[in-house]
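Have a look at the structure below before the remarks.
For this depiction, one protein chain was excluded, whereas all remaining protein chains were kept in their positions.
When the chains are written out, they are named A and B in that same order, and each has its own residue count from 1.
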Amino acid sequence: MSDKKLATGGRRTIAVAIAVLIIAFPLGYSIAGYLFAPGDPDGPPFLERPDPKYDSCVRETVFMRYHHWELLRSVREEVVRYGKRGDVGLSKCRDCHTSRERFCDKCHHATSLTPDCFDCHYYP
Amino acid sequence: MKVAGGTVLAGSSCAYAVRFLIASGAHGAGVDDISARKWGMVVDLSQCPADCTACLDACREENNVAYHGDPRYDIHWIRKVRLEDESGTEGMGKSVVLLCNHCENPPCAQVCPVQATYKRDDGIVIVDHHRCIGCRYCMIACPYNARQFNFKDNEDWPNKDHPRRSHGVAEACNLCAHRLDEGLLPACVEACRNAGAGALTVGDMNDPDSDISRLIAGSAVKRLKEDLGTEPKVFYIGL
Partner (left out) sequence: MDIKFDSIDGNSTAYRLAMASLAVAALAGLGATWYVIEKGLWVTGMTNRVPWGLQIVMAVYYIGLSAGSLVISGLYGVFGKQEYKPFARIAVYVAMLFLIAGLLSILTDQGRMDRVFVEPFVYFNLQSMFSINPILYIGHILICVVYLWALFTERRRLTRVVATTAFGWAFCVHSGTGAIFGFGARVLYESPLLPASFVAAAMASGTALMILVIVGLFRVTKRHVDDRLVLWLGRFLAVCILVVVYFLMVENAYRAYVVELREAAMYYLFGGFHSVLFWGGLMLIGCFIPMFILFYRRTGKKIRWVVIASCLVILGVLCERYVIVLPGLTHPAELFPGLTITESVIEEGIASYSISFLEVLQALGVLGIIGFLFGWGLKYLKLLPDEARYFRPSA
């Protein structure tokens, strides 16, 4: 009697363990990527200063650090769907931030993100 | 267990809700900029030399249109076909330029499940490649075979100032909307002019004084498959 209980109990544990592994795997992978990402040995990523071509920046640094993707997405909707082209766009970013490797990729690698924007939009 | 499930459900529905709210309302003011215009094209076949490929090459280069050398998978935003009548008499054929007709009632935009293909306020039927899920229903709906799908990835990138398409999205001519928005002519029109033929004209159909309005009013223009009711905006002279 107790043997049968043990058998089902053991199987249940294994099933729960596998479920936890599957659910936790994406999170764990990201964390591992962040921990083991090849970054600058002295701390947070150092982003290359922009080479200013315009009078002012698109938005402040703090805003861009936390919201640049939302800005890009809303700009994309405006440009593609409504033809409202303005001052913001990936090609315009290139004017001041001239290198993807020394700017965009620094944070993206550090946070192990691979945005697929660069599959289609050229950024040197 | 129930709490965890409930949290996941609540979290994911919040994500959907936010996207939905953003999608359903908010496009900003000032979009009437483009709705004042209605872009159309006139193709004068009598000016189009049979072996000239200026527009085809210019379009491919400007828009990074994929070419694999295989007629099954190549993308052609604009293409030429040779037509003969059924008697097959020599010299009676003509070559016709075919492209997306930017219909007023686009069947492709009607059937796109995510509104990735849609008609912009200025009449251009355009694909939002960020949203396309690659279901290919628009290709089936288009009666003109004007749309193709990126079955493979595209290695070439001739025009780095303009994005290319990734695999898995459908595409068609967008009348070089990015050039029209900046006051330039589409690549094919410019190339045709530079080649000396001037067979292609793109203009604002809402403006009665534009070249295209005068051409449409003054010549015997025909559109493809007018009986379907799609109201194409590409007019042919000499078809």
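Keep in mind that, in the parts below, contacts are C-beta pairs under 8 Å (C-beta built on N, C-alpha and C of every residue); 3 or more make two chains touch, one makes a residue touch a chain.
It should be emphasised that the depicted structure is a prediction, and the values quoted were computed from it without experimental measurement.
Considering the intact complex, the chain excluded from display touches B. The missing chain, though absent from the display, is touched by one residue of B:61, B:74, B:104 or B:121; that residue is B:74. Although one chain is not displayed, its contacts with chain B can still be listed: residues 15-16, 19-20, 23, 71-76, 79-86, 88, 93, 96, 98, 107, 110-116, 131-137, 139-141, 143-145, 148-153, 167-170, 224-225.
Criterion: only the chains that are shown with their structure count from here on.
In terms of their C-alpha centroids, the spacing between chain A and chain B amounts to 32 Å. Of all the residues in chain B, the ones that touch chain A in their complex are 27-28, 30-31, 33-34, 118, 120-122, 126, 128-130, 157, 160-161, 163-166, 177-178, 181-182. Only residues 76-78, 80-85, 91, 116, 119-122 of chain A touch chain B when the two sit together in their complex.
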